[in-house]
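For reference, the structure is listed below as structure tokens.
Excluded from the complex is one protein chain; the other protein chains are retained at their positions.
Should a chain be cited, it is by its letter among A and B, assigned in written order, with residues numbered from 1 in that chain.
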Amino acid sequence: MSAVPATQAPAPKPKSYLDNGHTVASWLLTGDHKRIAILYLISVSIFFLVGGIAAGMIRTELLLPKGVFLENDSYNKVFTLHGIVMIFFFLIPAIPAVLGNFLIPLMVGARDLAFPRLNLLSWYVYMAAGTLGVIVILLGGVDTGWTFYTPYSSLYSNSQVGLTIAAAFLAGFSSIFTGINFIATIHKMRAPGLTWFRLPLFVWAHYATSVIIILGTPVIAITLLLVGVERVFRIGIFSPELGGDPILFQHLFWFYSHPAVYIMILPAMGVISELISAFSRRPVFGYHFVAFSSLGIAGLGFLVWGHHMFVSGQSMYQGVVFSLISFLVAIPSAIKVFNWTATIYKGTVKLDTPMIYALGFIGLFLIGGLTGLYLSSMATDIHLHDTYFVVAHFHYVMVGGTIMGYLGGIHFWWPKMFGRMYPDNWGKLSAVIVFIGFNLTFMPQFVVGYLGMPRRYHYYYLQPEFQPYHIMSTLGSSVLGVGYFMPVLYLLWSLKYGKKASANPWGASGLEWETASPPPTTNFLEMPIVTKEVYTYDAEKAEAEFEHRQELIEEVTG
Amino acid sequence: MAAIAAEHAHSHDHHGPLHHQFEDLEQQNEAYLVGMWAFLVQEVMFFGALFLAYTLMRWQHPMDWYFAHNELDWKLAGVNTFNLLLSSFFAAMGVRSAQLKDRKGVLLWLAGVLFCCLVFLGIKYVEYSLKWEHHLVPGPSFFYQGEANPGVAQMFFGLYFAMTGLHGIHVAVGLIVFGILWLMWFFRKPIVTEDYMPTEMCGLYWHFVDLVWIFLYPLFYLIPHP
Partner (left out) sequence: MSHSNDHAANHHVDSVGTYVATFAALTVLMIATIAAAQVNFGHSIVNNIIAMTIALLKATLVIAIFMAVRRSSGLVKLYAIGGFVWFLLFFIAFCDYATRSWEPVKGWYGEESKVVPDYPHVTDHPGERPEKHNSGH
């Protein structure tokens, strides 16, 4: 894709969006999608830190079979805090609200999202939700687990369930606003000539995500509201002793919360499509299949919620159907993975930081996805349900998938966002450390889970043989923590001391690389008109580079 | 094409109904419409979960549901149903006047919508306060002596208040939205007078509120004897 300038008049040096006002008000009252993305970047990073501290406490506690420093009650609160903060305040908004917000208008060649004020409102709603979350922590936390299962959450828990529900409710609406914005923007604000099949796969993935958001999120909102109502007024909706049906809660909860997994992973898949293509210098193999597999995952994702409820007392016939459909989700997921690997094949692969993250994503997502098959088949799920196997599985998908995609995307578009390059060697080091730390943390959990360690327990003194796995896992989590903290340091360092980035430092294709780094407030000085197909990498240039590399290799090896 | 795009790039300076991120009013209106419908889809799912809970409860306790519903006043709610249909008609006529740029017509029809809003909320207030007096509001003061199982009756009234209450909140929001819209037309704000889409979007919201009530009315007030 390329912009054909309407006139050849010499363009004045663009004033970047970062220089368009330096006051606090110019940030807090902005309608600029790029500034809102930066606001989101700061806020989700803070919540990632909060959730990470909770994760560290969990891992420390599990070092000894009799626990280290937490009581039963406080342990419950810590893992609940970890789950709620990481899911509602980090994983769900991370890629759409930061990278999607920043990039979708740039990628579709628009000046802004369709509804800038709604976008800003979404950030404020998110911050309101976050503030409530912090108040919950200060008031002593909540101990229901992030799943809020009834009747415990609605009748018995003495912790701050009401406020937490309000926080999750608000966070949901923040993502609904973002979703509505993306849908209207992607449908109606594409640059002239930018047809659906010229859209980057990042945009396709975000479109699918937005559809899931508007179809699923309201359901969790109303469900949590009902839990709150039941808690306050003692109406029997979910609590059996009041005549309600706890399985109904699980149906409603997972109707959203399973698709929510795809809200987290689909945008990451979009990021990976961009990275793989840019650093292999080849168009994505089977573009149409990858694009439609996003929609396929979005659609199928709504039909599999029952696989969280195999042992809940749900009808086994229903379970069989849910199990079968869950297997089907593997098809669009596998299409993506196969097509990414086919893209790399014979490509001129450049192992820059984002590419290492992308390769890490493929490896971790593969393990996460394949272990999902064990859990979606009913017979094995009965053995593995509520064990650390499940914990390891969803961390491989959500952490190994989403956070690898998020960090890869941040490293890829950092020069575009701030106009500075970061030290690439440090980036590569952090990517490798994250990969190693991650596997060291969660691989032992598969084993210990298979051996029978239940999730959400912090004592295992009857099975002291589990301890080595927990020690490995805790060690791994410290390595992981170092890996996650390194980018914070060198990326912040790069803001002041980094080399100035050109408009297209990676030589990548896409409309966002055709404007200045950082982009001007209106994104493009001349509104682009797209005349080329998507992912047009210069084959000759790539080949020349490939040969040049071969020569270098021959020189070195003699 | 390029020239058109370049020309439109400058059109965001003036303070008309066009926002700077759009090329022209056409594009803006279409984006608004898509955004509004995406929002309405979200609303369908929002109410949807409640309808699912309702269906399940009624399926499990058909008799109690029937007995409990006898406590509701279908005649009063019938008046409200007619009232909401009328308001929907007013809203549609208001949008029509906005399309024709007939300011007086818009002011008149929207005043009709606002009036119906108030009547609806008034009747709802009467209904709710009667339930309160009869101790039919779920909670510690709930006291039911009818034929239905008291626990199930409380579930019935719980869902009744949850669903009609959520709908009532939407009506109240509609009152605010249409109040603001009416004032904007009254003060000739170009954002509404030069472009019918804001009026149309308010209308869409209002029709959706009507739509929910179309289902709520038979489901709560007209339950047949099983």
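We adopt the following convention: a residue touches a chain if its C-beta (ideal position, glycine included) is under 8 Å from a C-beta of that chain, and two chains touch if they have at least 3 such contacts.
None of the values given here were measured: they were computed from a predicted structure.
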Chain not shown, its touching partners among those shown: A, B
Absent-chain contact - pick from A:318, A:425 or A:550: A:318
Among A:34, A:59, A:82 or A:188, the residue in touch with the chain that has been omitted: A:188
Listed residues B:45, B:116, B:136 or B:192, member touching the removed chain: B:45
Residue, one of A:59, A:206, A:231 or A:251, that touches the chain absent here: A:251
Residues belonging to chain B that touch the chain removed from view: 1, 23, 26-27, 29-31, 33-34, 37-38, 40-41, 44-45, 48-49, 51-52, 55-56, 59-64, 74, 78, 81-82, 85-86, 88-89, 91-93, 96, 99-100, 147-149, 151-152, 200, 203-204, 207-208, 210-211, 214-215, 217-219, 222, 224-226
Residues belonging to chain A that touch the chain removed from view: 187-190, 192-195, 215, 241, 243, 247-248, 251, 255, 302-303, 306, 313-318, 321
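By definition in this document, only the chains that are shown with their structure count from here on.
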Whole-Å gap between the CA centroids of chain A and chain B: 34
Complex contact set, residues of chain A against chain B: 4, 6-7, 105, 110-116, 118, 176, 179-181, 183-185, 187-189, 192-193, 210, 214-219, 221-223, 226, 229-230, 232-237, 242-245, 248, 251-252, 255, 522, 526-527, 529
Residue ranges of chain B in contact with chain A within the complex: 1-3, 5-6, 8-9, 12, 19-23, 27, 30-32, 34-35, 38-39, 41-43, 45-50, 52-53, 56-57, 60-61, 138-140, 149, 151-152, 154-155, 157-159, 162, 166
